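Removed from the display is one protein chain of the complex; every other protein chain stays in position.
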Amino acid sequence: MREAAYNFAYLDEETKRMIRRAILKGVAVPGYQVPFASREMPMPYGWGTGGVQVTAACLVPEDCLKVIDQGADDTTNAVSIRKFFQRTAGVEVTERTAEATLIQTRHRIPEAPLSEGQILVYQVPIPEPLRFLEPSETETRKMHALQEYGVMHVKLYEDIARNGEIATSYAYPVKVEGRYVMDPSPIPKFDNPKLHRSSALQLFGAGREQRIYALPPYSAAVSLDFDDFPFAASKAPHDCDLCGAAESYLDEVIIDDAGGRMFVCSDADFCRTRREAGHAGQLAAGEAA
Amino acid sequence: MYVAVKGGERAIDAAHAWLAEERRGDQAVPELSVPQIREQLKLAVNRVMAEGSLYDPDLAALAIKQARGDLIEAVFLIRAYRTTLPRLGGSVPVDTGAMACIRRISATFKDAPGGQVLGPTFDYTHRLLDFALLAEAAPATPSAPAEGSATAPAVVPHITEFLNRDGLIETQPVSDAPAPDLTRTPMELPASRALRLQALTRGDEGFVLGMAYSTQRGYGRTHAFVGELRIGMVAVELAIPELGFAVEIGEIELSECETVNQFTGSKTEPAQFTRGYGLVFGQSERKAISMSLMDRALRWRELGEDDSGAPAQNEEFVLMHADNIQATGFLEHIKLPHYVDFQSELELVRRLRRAALAGAGGQDHA
Partner (left out) sequence: MTPAALSGGFSDTSVQAARAFRAALDAMARPGKVVALAGATPPAPLSVAAGVLVLTLVDTTTPLYLAPSHDTKAVRDWITFHTGAPFVEPAAASFALGNWSSLLPLDRFSIGSAEYPDRAATLIVELASLAAPTARISGPGIAVQAGLALPEVAAFAENHALYPLGLDFFFTADDRLAALPRSTRVEAA
């Protein structure tokens, strides 16, 4: 039940209107970071305040909300944010990706393809893809205005020269609709292909940095690469030890003092759904035998 | 079957319960009341009000109690509360010239009309632990009223105005334009002076102090003198359009610092003193002085000075990093799980090591 002491979805109406206008402009200019007057929230900056503000501005009472952190619904911060919206918006919550109408995420895109009726809200720490190449906001703003993205290609190329491959494994930049270079938030680059032409609306909120941006459904989001060094999504070369999935992103878990490890799907719902359907990985099978 | 241990609702609830117990501490010791904090830890209350951007000593004291004395956590509580408050209107600019000063000092003149008023300051105390305060039965009240405390606080003119009469100090343009509000508008750079001052007054005291200190040590030197530091109560007035005049809605305590800085002039402008300005809620004079040094350092562009490349002259650097709620949130968020990103780094490093070792003809023992 929603607590009556709070406005629906916590934020006051003036704040929600301001955020909603920013979201609409973000949708109209895919990949462009719209400045917005981010508010202090009851959780700290860096813990999802941008995502929480975007979610609060989008929620309707009919929504079914899923919150994940590292792909899992039961990570502490995901639990905390989900509880916050149960209290302040009274919305239904779920751990099932397919049931959710709005999913707030930190660091992952669910494995199951999203559908037309869904919105995926990302928590973003540093929205500016050029920030670590150019610390000044005044300068990076000019670089986006002039499409001066050469510095990014130089950085990626230097990676190749030094390491033989691009040494960026998460928060891997994409070019949106051939115009803006965008930070997809710190998702592993394994997830980058899921950004591209998704059926769902993808919204990005950076609270501390006061930016909102968007990928409308079916938008092109192409990972930066070179003809001779094409982008490759990578993951641990294993199958999930619980559900046997070969094509999902895996967490490596150390299971004993000798350093023994297992690999399990980072997307908890994906793994459970597969196990419920009868799939089993080598550890699960061993127990069943 | 192995199940990875992850956090969850029960862990959070247990942590909250433990936190509440720790906050209370030993039950044999009487619990602190909010009025006790408000009255006896007043400088902490002032800091929480200043950095929380909300003038309410009771709420600030409550926040300090709830935050177990962690002042940044208390500021956070105040900020999160403040953001939900409706805006009923903007006050008329406060008149610090009409301040009822409990403290007013100038370092630039031996004496001035109105005199130097030391007020309740630590300045000339010897920093010796007073073990009398340790005694459980410390006297409830000071033995005798301090000299001067019985007299009404004085209303005295600003000392920098004496310099102004001779044209020795720059004149600041007066404007009735509404002040920007960085809590309602995203920060846009370059920032106006009003916006910079706003960011500084709610900025972290330690950060602003450190940056100001760096200007004194040569990183963007501005040769500041304290023209005047004053502390006292001022009236807050709200203009009521229906009435056609302003109505006093309360009083707040402020610390105001005006520094006087050397400026050699240029081909077009005669040599003149320039100003740095600091204004902070409550008795917060370290912050007010730091703020005025930073204000002056950040004015290099409008005064036609050179950018020496000092951090204190870099507006973007200072304004983007002064807010301790932004800083502490982002800094502490690295406690959150990052294992997904770490996993992708792990695989990258393994792959790079394999490639490097294969190239060197060695073996990967990883």
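Order of writing sets the chain letters: A and B. Residues in each chain are counted from 1.
In this section, contacts are C-beta pairs under 8 Å (C-beta built on N, C-alpha and C of every residue); 3 or more make two chains touch, one makes a residue touch a chain.
The model shown is predicted, which means the values in this text are computed figures rather than measured ones.
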Touch partners, limited to displayed chains, of the chain removed from view: A
Candidate in contact with the missing chain, chosen from A:Val27, A:Leu65, A:Leu114 or A:Ile166: A:Val27
Touch criterion as defined above, residue of A:Ala5, A:Leu146, A:Ala258 or A:Ala277 at the omitted chain: A:Leu146
Residue among A:Arg131, A:Lys155, A:Arg179 or A:His238 touching the omitted chain: A:Arg179
Residues of chain A in contact with the chain not shown: 7-9, 13-14, 16-18, 20-30, 32, 34-35, 57-61, 141-142, 144-146, 177, 179-180, 199, 201, 214-220
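To be clear about the criterion, only the chains that are shown with their structure count from here on.
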Distance between the centres, which are taken as Cα means, of chain B and chain A, whole angstrom: 34
Of chain A, residues touching chain B in the complex: 12, 14-15, 35-42, 44-47, 49, 69-72, 74-77, 79-80, 83, 106-108, 125, 136-138, 163-165, 167, 169-171, 186-190, 208, 210, 234-236, 241-242, 249-253, 255, 262, 264, 266, 283-284, 287
Chain B residues touching chain A - in the complex, by the definition given at the top: 1-2, 4, 6-9, 11-12, 76, 79-80, 82-84, 86-87, 183-190, 316, 320, 325-326, 328-333, 336-341, 343-348, 351-352, 355
